[in-house]
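Notes for the one structure printed next.
A single protein chain has been removed from this complex, and every other one stays in its place.
Per-chain numbering from 1; labels A, B, C and D assigned in written order.
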Amino acid sequence: MTALLILFFTALAALFAGLSKNRKSVQTISLIGSLLALASVVAGPVRGWDDMYASMLRFDNYAMAFSAVAILSATLIFGLTGWGFRTLTSTLGDNYGLILFSLCGALCMFSSTNLVMLFLGIEILSIPLYVLAGSRRDDLASNEAALKYFLMGSFATGILLFGIALVYGSTASFDFSAIGTAAAQSAGSSNMLRVGILLIVFGLSFKVSAAPFHFWAPDVYTGSPNLITAFMATVVKTAGFAAFFTLFATAFAPVASVWTLPVSIIAGLTMTLANTTALFQDNFKRMMAYSSIAHAGYLLLAILSVDNAGADRALMFYLLSYSIATICAFAVFIIVAEQKGDDTFAAFNGLGKSHPFLALVLTVSVLSLAGVPPFPGFFGKYYLFTAVFDSYPALVVLAVINSAISIYYYFKVIIAAWFQKGSENEAALAVPAGIRVTISVALILTAVLSAAPYLAFTLFSRN
Amino acid sequence: MLETIQQIPIEHYVLYSSVLFIIGIFGVLTRRNAIVVLMCVELMLNAVNLLLAAFSTYLSDAQGQIMVFFIMVVAAAEAAVGLGILVMIYRNTKSTDISLLDKLKN
Amino acid sequence: MSQYLFLTLAVISVATALLMVFSRNPVHSVLYLIATFFAIAGQYVLLNAQFLAIVHIIVYAGAIMVLFLFVLMLLNLNNATEPQKSNAWKVTGAIAAGSLLLVMVGALKGSTAAVAQVAHKSDVGLVQNLGRVLFTDFVVPFEIAGILFLAAMVGAVLVGKRDAKL
Amino acid sequence: MNQLIPLIPFLPLIGFAVNGLFGRNLSKNTVGIIGSGVLLASFLLSTAAFNQVAASGPIQVTLYNFFTVDSLSVNFGFLVDQLSVWMMLIVTGVGFLIHVYSAGYMHDDEGFYKFFAYLNLFIFSMLLLIMGDNFLMLFFGWEGVGLCSYLLIGFWYTNHEYGKAARKAFIMNRIGDLGLLLGIFMIYQQFGSIAYADVFPRIGEMSLDAGIVTTICLLLFIGAMGKSAQIPLYTWLPDAMAGPTPVSALIHAATMVTAGIYLIARSNALYSLSPDAMHFVAVIGMATSLFAAVIGLRQNDIKKVLAYSTVSQLGLMFVALGMGAYASAMFHVTTHAFFKALLFLAAGSVIHGMGGEQDIRNMGGLRKAMPITFWVFLIGTFAISGFPLLSGFFSKDEILAYTYAHGGFGWWAVASFSALLTATYMGRLLYVTFFGEFRGTHEQEHHLHESPAVMTLPLIVLAVLSVAGGFLNVPHFLGGHQWMAGWLSQVIPAAELHLDHHTETLLMGTATAVALIVLTVTWMLYSKKANLPVADSAQAGLTRWIANKFYVDELYDALFVRPTERLSKAFHYYVDIQIIDGIVNGVGAGVQRLGAEFRKVQNGNIEYYLVGMVAGAAALMLTLWL
Partner (left out) sequence: MSLSFILIPFIASALILLARPAATRQLALLATLANLAVTAYCFSCDYSQGMNCTFQAPWLPEAGFSFSLGMDGVTLLMLLLTNLVSPLIVYGSWSRSYENESRYYGLILLMIGALNGVFLATDGLLFYVFYELALIPIYFICAIWGGQDRIRITLKFFIYTFVGSLFMLLSLLYIYLQTPGGHSFAWNDLVNVQLPAGSELWVMLGFFIAFAVKMPVFPLHTWQPDTYVAAPTGGTMLLSGIMLKMGTYGVIRWMMPLAPEAAHTLTPTFITLAIIGIVYASIIAVKQTDFKRLIAYSSIAHVGLIAAGIFAWNKAGLQGSLIQMLNHGINVVGLFYISDLLERRLGTRTLGDMGGIAKSAPVFATLFMIIMLGSVAVPLTNGFPGEFLLLNGVWSYNFWAGVIAGLTIIFGAVYMLRAYGLAMFGEPGEQTARFSDLNTQERIMLGAISLLVIVLGFFPGFILNLTDSTVNRILGAVQL
């Protein structure tokens, strides 16, 4: 709750600061706010204060852990915005405000114990993003991204809501655990419940960009401003999966037989489709979009293993490693691409020679995304696969094959950075201090997560 | 009156709102004007509202109607933002035809 | 009596909804949709949710649809008929939507028994009752909805703003 | 003495190391003295060992444990018994003479030090082969001599053809080696050890399956075929004449090629259990003997004739082995070492004198210019042809006698025919080379000279041995005691010869008559100009086939070499690159194609996306019915 309030008021402060003369202070304010919020979630739930509204928002270790992941991602992104948003003037405060609002929505999603709250959280998360996707207002690609995201997003909201209504009709409650109890009694015999669950699966699949509800993602990721894409790829994904998981673990676990088959189909389809399509991309952002879809496919495995004790941790760790790697990759990307005016892999050519540090960061993050040991991405995959291997060996094999396929396109980045020659007469890239600090922090985090992955789980074991 | 309503099986409401919902989907699929598409989405949301209200009555539970309020809230917010986006795009392209926006692909 | 009312309103709402989808002029669509909303409001009344019905009319017909009309007028789309999609595409859409309807209806058939029959209370839809629930159990979402509105407002402002050129 | 035994092989190794590492900086005399000196030392030590063996029986020395894997414990150890000490004497003795000879023969070669190093290495390997106390040690030497043979055949490496000949020798030897290796595996499997001391004495106690013994014997014999140039692995030996002549004398006549004989003689206990294997050995030996002798009739390269002669003689030795006359085979090994080394070295002297010329059609009448060479060559020829009382007379007759006794008249007749052919081509060689008119160029005639003493002295020593060597094993019916067979009897049980004096005399008389007649007839034929060999291309019919060695090389080329090469290319281009790698790349391409299809769905049009979502939802909804 503290974090939610901090973020909300930070958003307000950012909005006002954006109107003031000293616009640059917005970043500082946002950073301080998000760091405070991070501190408060890392510190853990406060009894008596955080459990006041347990029927709607429960701030337990689970919620705090995922909140930490999302806020950390947002903090890192705020570290990049100083340079990333350098062209914004009058809308600077609005951008920060909307990002923070969106983050508030994510926090609601992590903590929600009620479908109403979950729905609101999703909308608070999404509506600012519809706008942010289109925040480069003169850019047609950005416009197109906003429209596609918005139209398809609201369409998906409709589907989700219909599902919620049906679930309500069959269980007479919006509360997760009450639904769980009712569902256990009816044991999935209710037709409305079954259809409702499936529609909710579809609606949430859209939010986490799982096939066949993923079509928006590549286009929107490509069209949106770079940092907004990074935000969508990390925070939104984290929020979507955390909500997906908590809902299905508490409410729908008793009727797992209803949804496991479609979810596994979605998972398999998502990873295969995304990985194979990504092979063809030469635009880095678009590749990252497909990569993010592919990761959604792997992450769905966690949903399938809701009854497994370690699945929540696996999900959290995966999202954490994935987010850090993605943000690092984007950090390098914006420096290179925005200064060279080139979104393709060719922008990275010769980076290893001119800026070995950037190339190193890029390499580490890409290897982590690919799941190559000993980088954190590997442990993420390892946790996930272990959690589902018993029940879905075939899916795990498919996932493994897919992560092998993914090597091909991830390595395009490495190849460009290290083995291709850059053009000679290129001006040296400026690496702003903010970004340098941010990626250094991210690199340290990566190292820590590689060397001692279990540290991340301490978030789960606080009292 | 209420009692007689109670004689209408809830299934009728379910099917009824399903039909409305699908009409909304159909509209979304077949119309090219973004504003009309948005209207069709509103129709989908209304189908949901109707269903929730029906459940609320049949279950004698107020939560369903509360949910309807929140859906209205969201619908209004979405409409505001959505129409804002449309206006912005119209300023750039002089069109609200969604088929024309297909530059981002593959 | 009420069965007939239910049926009449249902037929009206479905018919106007279809007209909304099929009419070529966007303004007509808006008007048909408003008609649909009224029919749905009638259903709310039938369901003993009078407050809901009124709010529905005010919010949808009164606010949202007016907003739509306003935008249509603003963008000067009032009499322009939008370019139509090909018939083949419409058939595709119909097949897709139809099959979804088919599977949904098929899956939902016979779902009557699923709803628990509890002692009926006739006051659920009244303002007093709704207010009590909203401000006790649902006070958190109610507050949180504030963030939503604020965000939507800021968002709408952002997209509407014009950047001063650097 | 026992401590000195390892010095016998290791002295040449030291010689190799010294000459090999520092020879470039040493004078040629020093190199020659070191190279020959170590051999002399080894020879003297061998004589000492001989005395020791004669006095107190076999000596066993173990240096260290080479490796132990389970029960397979292999020692780097030496066994000096009657058989090996005999071979040691031949190897070091003849080897020493050839070393001395080489100091003269190779004097002008820039690779002088290398040559001596290789020769020393060869002696080391050969001694390992002979002295090893187990089959693996034998195999070390076995491959080692093959390697040295390779190095020495390809000694003049700037000539690619010589290199090819060297490679051919090594590879054909390796084919045999594989058989030997498998034979060793099988011995280990049957006996749980590969030490001679564990194998041979226990054969009697063990009830071995006849099939297994035959297999072992045949596998060992494959090894012998390769090393001793028997059909079908004989073709390398004539090509091996590419090496310097002392090499041919040492390796390809006197010592290395007899390793096969030694192996079978050493394993006589095994062979005696397998009549089938012995029969096979005899058949192969006989066939080789005859076949090579026929080819020898129409060769014009002085060394090639001797090479085929060697193959033929080796075949004869295998016949002896196949007849169970192990000691006779060893006897022939000994005499053959003397006279064949002599012949080769004499031929080398001729080549030396002719300035490198090897074709006998360009020689003739050399007896005047090179008297010593002529006389020793004459002795060698007569010895190999079985001229009475020369060494070959005794050893060959002994073999023929055993052939008659064990194989019957047919075998004897064929063997005798082979001997007749031997006398024929040797006579032809002698007369064409040393009689008649000189047919070479003027320069050659001018250059023609007798070789220096360092070369002729060894020739003379060998000639003496060729004359007297036969008396080592004079048969009983001529009043001898078969001394050598008696010496070897500890290792090789003496074969029984059930022939009466009458038959023996008859056989010997026939052989003597044949040798004398043939030598006379060939003298009449070939000392005249009219019957001189003509150019290869002018020959026709059977002669042409013979002159071209029955096209065996071409046959092997077509059957094995070229198909392998073609297969190599086919495997590489078609199987490896097209099929296997094609499949690998195909999998990648398939994934990409799948991606290309998926990619089409993402066409940027929102309507398609929405329809996709709805259709997908409908399809997934179907799972409710599953």
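Operating definition for what follows: contacts are C-beta pairs under 8 Å (C-beta built on N, C-alpha and C of every residue); 3 or more make two chains touch, one makes a residue touch a chain.
These numbers come from a predicted model, not from an experiment.
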{"item": "Missing chain: touched chains present in the view", "value": "A, D"}
{"item": "Contact residue for the chain not shown (choose from D:D70, D:D108 or D:E205)", "value": "D:D70"}
{"item": "Missing-chain contacts mapped onto chain A", "value": "310, 367, 372-374, 378-379, 382-383, 385-386, 389-390, 393, 396-397, 400-401, 403-404, 407-408, 411, 415, 418-419, 452-454, 457"}
{"item": "Contact set of chain D toward the excluded chain (per top definition)", "value": "20, 24, 64-70, 72, 76, 136, 139-140, 142-144, 147, 150, 154, 157-160, 162-164, 166-167, 170-171, 174-175, 177-178, 181-182, 185, 188-189, 564-565, 567-569, 571-572, 575-577, 580-581, 584, 588"}
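In this text, only the chains that are shown with their structure count from here on.
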{"item": "Centroid spacing, where centroids are CA-atom means, of chain B and chain C in whole angstrom", "value": "5"}
{"item": "Approximate Å spacing (C-alpha centroids) for the pair chain A, chain C", "value": "31"}
{"item": "Distance from chain D to chain C - Cα centre to Cα centre, in angstrom", "value": "102"}
{"item": "Chain C residues counted as touching two or more neighbouring chains", "value": "85, 89, 92-93, 96-97, 100, 104, 107-111, 115-116, 137-138, 141, 145, 148, 151-152, 155-156, 159"}
{"item": "Residue numbers of chain D (touch at least two other chains)", "value": "599, 602, 604, 606-607, 610-611, 614-615, 617, 621, 624"}
{"item": "Partner chain D, residues of chain B touching it in the complex", "value": "25, 28-29, 32, 98-99, 101-106"}
{"item": "Sites on chain A touched by chain C in the complex", "value": "8, 15, 53, 55-57, 87-91, 94-95, 97-98, 101-102, 104-105, 108, 114, 116-117, 120-121, 123-124, 127-128, 130-131, 134-135, 137-138, 146, 166, 169-170, 172, 186, 189-195"}
{"item": "Interface residues, chain D side, partner chain A - complex", "value": "588, 591-592, 594-596, 598-599, 601-602, 604, 606, 608-610, 612-613, 615-617, 620-621, 623-624, 626"}
